[in-house]
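Accompanying notes for the structure given below.
The other protein chains are all here in position, but one chain of the complex has been omitted.
Every chain is named by a letter (A, B and C) in the order it is written, and numbering of its residues begins at 1.
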Amino acid sequence: MKRNIHVEELRAAPVSEMEVELVERKGKGHPDTVIDGCAEAVSRALSQYYLEHYGRVLHHNVDKGLLVGGRSAPRFGGGEVLEPIYIMVAGRAFTYVPYRERIEPVPIGTITLNSIRGFLAETFRYLDPVKHVVVDYKIRQGSLDLISLFDRGGEVPVANDTSIGVGFAPFTDSERLVLEVERYLNSPRLKSDLPEVGEDIKVLALRHGRRVSLTIAAAMISHLVHDASHYINVREEVESRVRDLAAKLTDLEVDVVVNAADDPSKGVYYLTVTGTSAEAGDDGNTGRGNRPNGLITPMRQYSVEAVAGKNPINHTGKLFNIAAQRMADRVIKEVRGVREVYIRLLSKIGSPIDHPEVASAALVLEPGYTLKRVEGDVMGVIDEELQHITDLTPEILSGRLGVII
Amino acid sequence: MKRNIHVEELRAAPVSEMEVELVERKGKGHPDTVIDGCAEAVSRALSQYYLEHYGRVLHHNVDKGLLVGGRSAPRFGGGEVLEPIYIMVAGRAFTYVPYRERIEPVPIGTITLNSIRGFLAETFRYLDPVKHVVVDYKIRQGSLDLISLFDRGGEVPVANDTSIGVGFAPFTDSERLVLEVERYLNSPRLKSDLPEVGEDIKVLALRHGRRVSLTIAAAMISHLVHDASHYINVREEVESRVRDLAAKLTDLEVDVVVNAADDPSKGVYYLTVTGTSAEAGDDGNTGRGNRPNGLITPMRQYSVEAVAGKNPINHTGKLFNIAAQRMADRVIKEVRGVREVYIRLLSKIGSPIDHPEVASAALVLEPGYTLKRVEGDVMGVIDEELQHITDLTPEILSGRLGVII
Amino acid sequence: MKRNIHVEELRAAPVSEMEVELVERKGKGHPDTVIDGCAEAVSRALSQYYLEHYGRVLHHNVDKGLLVGGRSAPRFGGGEVLEPIYIMVAGRAFTYVPYRERIEPVPIGTITLNSIRGFLAETFRYLDPVKHVVVDYKIRQGSLDLISLFDRGGEVPVANDTSIGVGFAPFTDSERLVLEVERYLNSPRLKSDLPEVGEDIKVLALRHGRRVSLTIAAAMISHLVHDASHYINVREEVESRVRDLAAKLTDLEVDVVVNAADDPSKGVYYLTVTGTSAEAGDDGNTGRGNRPNGLITPMRQYSVEAVAGKNPINHTGKLFNIAAQRMADRVIKEVRGVREVYIRLLSKIGSPIDHPEVASAALVLEPGYTLKRVEGDVMGVIDEELQHITDLTPEILSGRLGVII
Partner (left out) sequence: MKRNIHVEELRAAPVSEMEVELVERKGKGHPDTVIDGCAEAVSRALSQYYLEHYGRVLHHNVDKGLLVGGRSAPRFGGGEVLEPIYIMVAGRAFTYVPYRERIEPVPIGTITLNSIRGFLAETFRYLDPVKHVVVDYKIRQGSLDLISLFDRGGEVPVANDTSIGVGFAPFTDSERLVLEVERYLNSPRLKSDLPEVGEDIKVLALRHGRRVSLTIAAAMISHLVHDASHYINVREEVESRVRDLAAKLTDLEVDVVVNAADDPSKGVYYLTVTGTSAEAGDDGNTGRGNRPNGLITPMRQYSVEAVAGKNPINHTGKLFNIAAQRMADRVIKEVRGVREVYIRLLSKIGSPIDHPEVASAALVLEPGYTLKRVEGDVMGVIDEELQHITDLTPEILSGRLGVII
């Protein structure tokens, strides 16, 4: 069956040439990112379990999470958590599996608690996943009709919902900047040099013409910061390092401000015991943070779908967002003459995932190129990616293709 | 202080002239819409309480919610809920108020439970807010530094976060179609004619050129539907009525499919006891559904911020999204020559909300118009709206300006 | 098979002749009584459902409950609940029933929520079961081996545990006094005369020789009590009425003190918005309150088993306590020469409930009577009651034989 692929020209300037641009990234310790990570960790662990025991990933969807902030008392040189962070992951999964004439139970609770605690342990240096967090879950057996959608042996799975996936390429300088700054501030090297910098880092770029204002909120680890002057030293060192990094990444003029809400006259500093604002009242919901490319880009086309926690087999809310991103990256890399591309995929509930309702590309072309000239190549990339869409699943499971990057 | 307002031209075709367009709306009974509505109901009730007792709305932020689907057994002519829907709203609020030399307690629990149940009662005809739902909350006293941001008497409040608000106008035909179709299907008139149609209605439009495919998922009320043929009659009647409505709203050619996942050969129909899929396993999170204009528009600029549950005083994640939408609407209405407008507002934590970090408009112009000619008028609209931004608060509180529309 | 029944003489004075006697009753609105009532309400409603749908009561055990007190702000002439009471009932039940070749679902959630709210509505006048209470549950399908114990068709059920039941008769004057005083203070008539008196009433009697000190704690309904002098009037009226009642019930000399912890000099009165201390921090657990005879009698033989919430078919922790009480009552009524009797029943897991491991009676005889003379009659009563023990089930279900009296 021929796929419904469509390519059109977007008669617009690329985003990098717009005068104003806004880009945001919630760092790996931000409450929304954390609860995304928890949901995704559960989905991965469940998938692995199903794969090992039943030879394939069974249906699940654990993409609804809630993180309720705790209460803490940070202070220079010390501090403690008063009340724990509360994390709940909710959704559906096979908790019993009909297998070889038997009904086999799945250790859903053990898988869920372990994977969430494991994720937290990998993410934070000073948040104790046992002492500082209450983890709970509400995951029940899925309803039967969805179950049947999986029952197709070696065939391509059918979509479990009508979902939209969107991807774009390439990144603008502002976008790369935001992504790389947060990654740098959460890199092992920075943590080794400046251990005081916590994991909850939010980066926001406002580009106006050729000038970028980078606003960074970075939680500091209270017991590693002796006093206010130490704190200010660290903050200035972060600003200085980010400026250096920015100079390597872009020719744009970059201003950097860290922790703009500090108010020394009132003793207000961004101090945390654990490295995340979740310890003291900042809450989180799954699907509210970065898109699968690691950014929030309100001036771009993108999907509001949560990717974290959805199953990597037939939930197009996950697969189509990841696939669209890959298609966009390949188009930029492989098709000469395309300056910017947006890929939009729409699934049809009950139809095979390699045959979307529509796969649509919108292109900003380089001067001198016509749609006609590039159209075929773009369609070729999309068609090929759709043909191999089921290859995404093992990539996602192995972590080579991440949804939290 | 002069405001930082900026206007640029978006050298692009309007969305209505793109070949492919995707628009979605999660109807008022969809789990994500419901949990948005719960969070917003709590914020409104809290605001009213603070206003009545302390003369102004105190700080709160209850924008994190979780709805865990229940378990049900619908059947033609009957059915019942087996396990209730579980709803939790989380966040921060004043639970004690220092007032006139005393510490006054706030009936936070009573306000929360009543407002959620009240919202559910208004939303559904067959979902019993007491029998079919467990309502809980985790709302604690906010941290003290945020509290101080409010303490400014009659002055303009300062932003409590660095947030982005986005709005656009006008709607394309596809967008109006999606909005109006859901509203029609949830209108008193339709419910009177076809009471079988539940409140959980999801509408998705794919426009390809001049042809629109409308995919509608509409939960049916099981005890009102006698059998499969009755069900199919209702489904066909809905399709026919939507086709008629579409003909009035647009010249585009509109195809309508209702409940595409039905499979009579397997006895699969979209039946519910209560009118929402939340009764049987569909979960929800706040901030995952419609944007404040009522739509999900992946091919537009828009903000991923949740609006529901945020306080309408200084949370720019709420105010700036609503303000941006109003500005966009006014620009289209008042400034001749603007074909399409996107407004982007960025707040600065700790600065007065009437002076954003930047207020930026991007315009698609009518042929024959230049940026120079319209720029002043657009800036005038934005400036005026910012000057009166605190007027939004009472509008939101009274419900004249809704975040769930 | 002959039953293992045993009778012995207790060579002791009856309790009424001891010099010191202690008796307590937690009234119907006390947190421990309330959570007992919730558990029992769920068991009854479940039993009715099973009976109607499957012709017999299926296995369940919902005898573990937790009531977490809320937060309230009572004041003379008004007051309000700030945070709700939280009620959770936990246990095991059939949530799916294999029936006629199908697996039928049980509306466990609807049954649980409705029965708890119904119980609360019957118990309190001013506690709103919706506004003032969050109700949740954790009831799961029971394990399979216990299930099989029920599978015996028309035969006598087998005990699901090794449990002890104890009963005694007759009541002493102090015991009757405590029971009747609380009942009177919670009677429709008293509530009509003195509506200010709430449902949470605790009565404790200390008898020393022929003098009884009755200590009564009675929550007052704040919005019905205008001021301190009104409060004191009500308190004195309660004292006076209880003295009058006591004079009718006993020849003992009775002192009455109501709300001994009041301290007008500090403005401390026992005021509540709803009639129960549960609104403001008093918590409750199932099985911690009155025994099935309505009293706590530390100077008597009695069982520590919780009766509320256990199934009335084969849970001997429930049936044997009720049966023992009936046997004791009948022995006193029917067997001349017995002054006081204690019945002790021990079940054997897996054996029919009409054949306990042992049924043992201990008698205090009237002067002039010997064990030999009365033994046969006592054994006859016990044997007959055991023979008809399955008759208790419908009595319990209909409410004619209550566990919360």
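Here, contacts are C-beta pairs under 8 Å (C-beta built on N, C-alpha and C of every residue); 3 or more make two chains touch, one makes a residue touch a chain.
No experiment lies behind these values; they were computed from the predicted model shown.
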Q. Considering the complete complex, which visible chains touch the unshown chain?
A. A, C
**Q.** Contact with the hidden chain (one of C:L206, C:I232 or C:L397)
**A.** C:L206
Q) Any idea which of C:P107, C:P129 or C:G284 touches the chain not displayed? A) C:G284
Q | Touching the absent chain when the full complex is considered, from C:V166, C:V197, C:V273 or C:V335 | A | C:V166
Q: With the full complex in mind, choose from C:R71, C:K131, C:R176 or C:H223 the residue touching the hidden chain.
A: C:R71
**Q.** Hidden partner chain, touching residue among A:V7, A:V34 or A:I108
**A.** A:I108
**Q.** Interface with the undisplayed chain - residues on subunit A
**A.** 70-71, 73, 80-84, 86, 95, 105-110, 113-114, 117, 130-132, 134-136
Q: In the full complex, which bits of subunit C touch the chain not displayed? Write them out.
A: 6, 8, 10-13, 18-20, 22, 24, 63-69, 71, 86, 88, 90-92, 138, 140, 142-143, 145, 148, 162, 164, 166, 202, 204, 206, 208, 213, 215, 217, 260-261, 263, 266, 268, 280-281, 283-288, 291, 296, 298-304, 306, 342, 344, 346, 348-350, 357-358, 360, 362
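Just so we're on the same page, only the chains that are shown with their structure count from here on.
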(Q) Touching both subunit A and subunit B, which chains are there? (A) none
Q. Just how far, in Å, is the C-alpha centre of subunit B from the one of subunit A?
A. 23
(Q) For subunit B versus subunit C, what separation do you get between their C-alpha means, in angstrom? (A) 50
Q: Averaging only over C-alpha atoms, locate the centres of subunit A and subunit C and give their separation in whole Å.
A: 55
(Q) Using the touch definition from the top, which residues of subunit B touch two or more other chains? (A) 71, 86
